[in-house]
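What you see is part of a larger complex, with each chain still in position.
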Amino acid sequence: MSTLTTDRQDERLQNRDGLRGALADVIERARGGDLGVIPVVVGLVVIWTVLQVLNPIFLSSANLVNLTLESAAVGIIALGIVCVLLVGQIDLSVGSVSGLSGAVLAVLFVGEGLPVWLAVAASVVMGAVIGWVYGQLFNRFGVPSFVITLAGLLAFLGLQLYVLGTKGSINLPFDSGLVNFAQLDFVPAWLSYTFAVIAAVWLFDSGYLHARERRRAGLSARGVSTLALRSVALLAVLAFVVWYLGQTRGVGWMFVFFVALVLIMHYLLSRTKWGRAVYAVGGNVEAARRAGINVKAIYTSVFVLCSTFAAVGGILAAARLAAANQSSGSGDVNLNAIAAAVIGGTSLFGGRGTAFGALLGIIVIQSISSGLTLLNLDSSIRFVVTGAVLLLAVIVDSVSRRSRTSHGRA
Amino acid sequence: MDVLTLRGISKTFGAVAALTGIDLDVAAGQVVAVVGDNGAGKSTLVKILSGVHPPDSGTITFEGNEVEIPTPAAAHKLGIATVFQDLALCENLNVIQNLFLGQEIRPLRLNDVAMETRSWELLRQLSAKIPSVRVPVAALSGGQRQTVAIARSLLGDPKIIILDEPTAALGVAQTAEVLNLVERLRENGLGVIMISHNMADVKAVADTVAVLRLGRNNGVFDVSEVTTEDIIAAITGATDNAVSRRAQKGTPS
Amino acid sequence: GCGSGSGSTGGTSGATAGGGDLQNAKVAFLMPDLASTRYELQDKPLFEARMKQLCPTCEVIYQNADSDAAKQQQQANSALAQGVKAIVLDPVDSAAAATIVKSAQSQQVPIIAYDRPIPATPADYYISFDNEKIGAMIAQSLVDHLKKENAEGGILQVNGSPTDAAAGLIKKGIHSAVDPSGFKLLAEYDTPDWQPEKAQTWVSGQITQFKDQIVGVVAANDGTGGGSIAAFKAAGVKVPPVTGNDAEVAAAQRIIAGDQYNTISKPIKIVAEASANVAWEFMQGKKPAGKATLYNTPSELFTPTVVTKENIKEVLFDSGIMKAADVCTGEYAKGCGELGIK
């Protein structure tokens, strides 16, 4: 207790250092109900176990490979939803926008014969423009985002039908790069392992540098052993995943792309001024405004991001299906994307949530959907079971969160 | 020379005239106390100066130029830093994040360490009793929050600092530190507007006292030439008031 | 008081159908959903064109109920409020459409059931090819093909939306062909909202489960068929014969490219024009007699044609239903050439 770091001087703090301290910390946080994504992961493990017992194909490598690929499109849309929810708004039109974007892509690429990159770029830009318009309507007129995006839902569905026009459904050529990317391109094994090692090394390195900097500034910091343990754990998990998926087809590039987007969003949200502003606006817009934050710009930026991600998701969905048609993006795309964000711990009231939540949430949803699909149930039973399992997955999370002394809507 | 001059500021909320024709002058290196009864319009005046509400009429002159302050960002740019009575912190962010909100160090790759170090410095300076700066503000006590809000206003390089009842929730030691701070700010040539209901504090640090009553100017006094009783009489609009009656009642016992 | 009874007619006040003048008369053409592109792309323009020939000043009120029976009721009511002289109705829900028939007939407006029957309350006329039969035909065509190839294994069945009555009829038809075929029905799935993505996800799962046991897929429409094909492609395995229904352009392309086994072409032109003829007769106050009587309704039924690579040229192209220019684009040009489609 001799030389206390600057941030550990209050005598009411229970000091914890080293590995043992880190463990005590986790237990303390568990009691307090503040476990981050751990409960969601536990919920996921529960579901996986149940589904695996019911049908041994579920956890087979081949099925998990499908699962990763099927998660990507809606997962990317959910990533955008996380951003909008963080500022306490909503976007109901992501389904329509994704459908429209797929349609525009198909028309430009197949119909007009433009190069694929140009068609993709056009679709993405269109998504961004839609988001920008939402932002303007929201900032200028103060129309609730629910209504703006509901109007968008209808309008872009109409536009999607219009764009597809007399064809109704447009095939994307199976041998085009885009379709290959979404269906057949897998990361070679050696590269996957390399990625895993890079991630682990990077985690250790950045942690170590950060700890050194903190120690120099006289602040408490994680010990090297804790950092090393964390990196080794990550390496083990990643290597296992790569190995297991590698039993069949491996890790799809589309999934890697999704994970990369999650990482980028995680960085933007947690390590930039913009990210801080997003959380601040979601927590208390008036406080954010008084702190000199350009609240309107923040709103516009998240709407743009969300629509853009929706457009990207739509392109990938079209690529995966190798077709754009009238019902793309309709049905439960909206609900699934929002539900993925919420299941991943994003609050509908703003100010709480992470990019990783979208990843976890969509995996929960796709697991349920894929697992029940394998069971070959009657539609009616399948719907009922899906609802029940979904509830189950979230109850685990909520119960753990429950014990936290809640403040209002915290 | 006056840094800040207000002339004829008025503001109406619905059917309530919160401010009517307010004048105020603040010079560099001067501490102006604004006092008044509850609902007299003090905070409304503060909000107008910091860009939260636009005034209905009247002019604001800052460093000799007539200015408009349509948004809080504009006030920040002019160099007006404010501690609001309702604090305006984001409950979901932690102490460091709140302190540096809108003025983070290294916007594209936040410098946690520098921000945390600076936070501890500021808080120590105010004698804050905050166990950890990494807890969300929702978990802080009233006084701890107020300290955070005050520390916030010292970041950046303001020319005018407006403190709306800064010591209301503070403990005795923290109050003393804030009064010390106000004196330091004055010495550094900043203009300070301080709102307070505590006459002892006002008399201790203010140079002049401006009294508001029911949304109107009710006199500006030089602190050295005015008694507490006179100020209270100006605030309540009568020499016979609850305070004086209580004082009398107290005397015989 | 207030009687139920004659609907107020708009500008052209004519009491009952058949009476007054037919200048500017209106006829309603109410279609059920957007899950299939045919209603907007084929039925509507064909009906309108024929109506225009018969009665140049008449106006066709077209509505699509987007799979919502209540919305269809609203659309019918609004058509009645506009004073239409006849309604051609493709019901979202055959049972629920009884209400529409009732209220139309109570206002002396004749109603022609189109495509799907209305069993509970006889309409004035019924023109269709029937969905159950369509299901049976696509499935039978696939089964025959498999038998010819001496395939051994099982079949996957991808049905339409569980909340769509028409999908139920198709499903019934498919079962009638698959169940006695001798091929094992490995698994079946009701695709929510007819979404191809859902079909793809499900088929992907079944591929992992049954691997190479799958020798064929009966999909209830071209969209879900396309989804099934994409699932096989994405799994990197050989695509077995897959059925479809609706004869969309995209399906025609897949058949030409050899990815899809069949689809079914409905003689929409004939049906749409026949219904326009019948509607016109009703509007003139005549009572056309049916070629048959089904559900107590004078009826006329047409048979659709299954389209495979063998007959695609004559059924779709030689008949003028599709133009080679629309279909034989890009990578499909080669296939078209092989089949002699120009």
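Every chain is named by a letter (A, B and C) in the order it is written, and numbering of its residues begins at 1.
In this text, a residue touches a chain if its C-beta (ideal position, glycine included) is under 8 Å from a C-beta of that chain, and two chains touch if they have at least 3 such contacts.
In this text the structure is predicted, and so the values were computed from the model without any measurement.
Q: Each chain kind shows up once here, so list its copy number in the complete complex.
A: Composition of the full complex, by label: A x2, B x2, C x1.
Here, only the chains that are shown with their structure count from here on.
Q: Among all chains, whose Cα centre is located farthest from the one for subunit A?
A: When every chain centre is compared against subunit A, the largest gap points to B.
Q: Compute per-chain Cα centres, compare each with the mean of all protein Cα atoms, and return the closest chain.
A: Per-chain C-alpha centroids compared to the overall one single out A.
Q: Centroid from C-alpha atoms only, then distance subunit A to subunit B, rounded to Å. What do you get?
A: One centre to the other, that is 43 Å.
Q: Taking each chain's centre as the mean of its CA atoms, how far is subunit A from subunit C in angstrom?
A: 39
Q: In whole angstrom, how far does the Cα centroid of subunit B sit from the Cα centroid of subunit C?
A: So the centre of subunit B lies 73 Å away from the centre of subunit C.
Q: Provide the residue numbers of subunit C that touch subunit A in the complex, in ascending order.
A: Against subunit A, the touching part of subunit C is residues 34-35, 37, 40-41, 162, 187-190, 192-198, 200-202, 204-209, 222-223, 226-227, 229-230, 233-236, 248-251, 253-254, 259, 326, 329-331.
Q: So in the complex, which bits of subunit A are touching subunit B?
A: Counting only subunit A, the residues touching subunit B are 6-7, 10, 12-13, 210, 213-214, 217-219, 271-274, 276-277, 279-280, 282-284, 286-294, 351-352, 407, 410.
Q: List the residues on subunit B that touch subunit A in their complex, please.
A: Of all residues in subunit B, those touching subunit A are 50, 52, 71-73, 75-76, 82, 84, 88-93, 97, 101-104, 107-110, 112-114, 116-117, 120, 129-134, 136, 138-139, 152.
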